[in-house]
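With one protein chain withheld, the remaining protein chains of the complex are depicted in position.
Now for chain A:
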């Protein structure tokens, strides 16, 4: 580092060879008219701000270093990449996993049955999915709430009426809503996959309380959700072998879709944006060369006045 700085200085890049250029700089400087006290004040303010920034940065690094957390490995998702859409067959299987496994405890409040149409289900299938559920509606003429079969416009019903009921049923732990879970956790769908497949026995020295399980990907290691995905725990309607990792992969893809329903449109716009900006860059590069040509090819000659 020092050698490199020395080489740059040696090359004379930072040296001002003549006093005239120094004079020029000082005559163009906007701080020329400042008083000594004002310069000192602004200078010390700059040092203070820089120092505060450095301290904040250093503190942030040290906090991260002290965390005992296992980061999920990056998986080669079929929707990774600049132009890759979601795998909708996988999203559909993921809905089956959510419906038959996750929905026992986790809500999906922000997804309505109409959202499934054209993404994972046809309209008839989505209507049939909705009609399986009894939705609380009302009040009727007598002021009572009543149950009715679901419609396309209904949101996916939650397993518990409120957070307190969910906590009471789960040893005080709250199963989070899964609608935006891949955006709400570090690592996104990689984290969901690692968490669902990462259960194993607690190592020696880790004490788990009643109703807790060990999962290294969960911060702290003690998670109140039991392992729920095993080989063949459900049967896929399209005949895909339902191994535990397949189930976890499909439900992670499904939750990626629930969190980012605009995913495919975004990737489609990516193609268009790259295309149009390539054209615009070429046009503006040409225009710049064209407009500057006369200036760049100009020669300036200095002729001292002869006495």
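Methods note: a residue touches a chain if its C-beta (ideal position, glycine included) is under 8 Å from a C-beta of that chain, and two chains touch if they have at least 3 such contacts; residues count from 1.
The rule we apply is simple: contacts and distances are computed from a predicted model.
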{"item": "Chain left out of the displayed complex - its UniProt protein name, from \"Eukaryotic translation initiation factor 3 subunit I\", \"Chromosome transmission fidelity protein 8\", \"Complex III subunit 9\" or \"Intraflagellar transport 20\"", "value": "\"Complex III subunit 9\""}
{"item": "Of A:43, A:73, A:118 or A:172, the residue in touch with the unshown chain", "value": "A:118"}
{"item": "Sites on chain A contacted by the missing partner chain, in the whole complex", "value": "78, 83-89, 92, 118-122, 124-125, 238, 264, 267-268, 271-272, 275-276"}
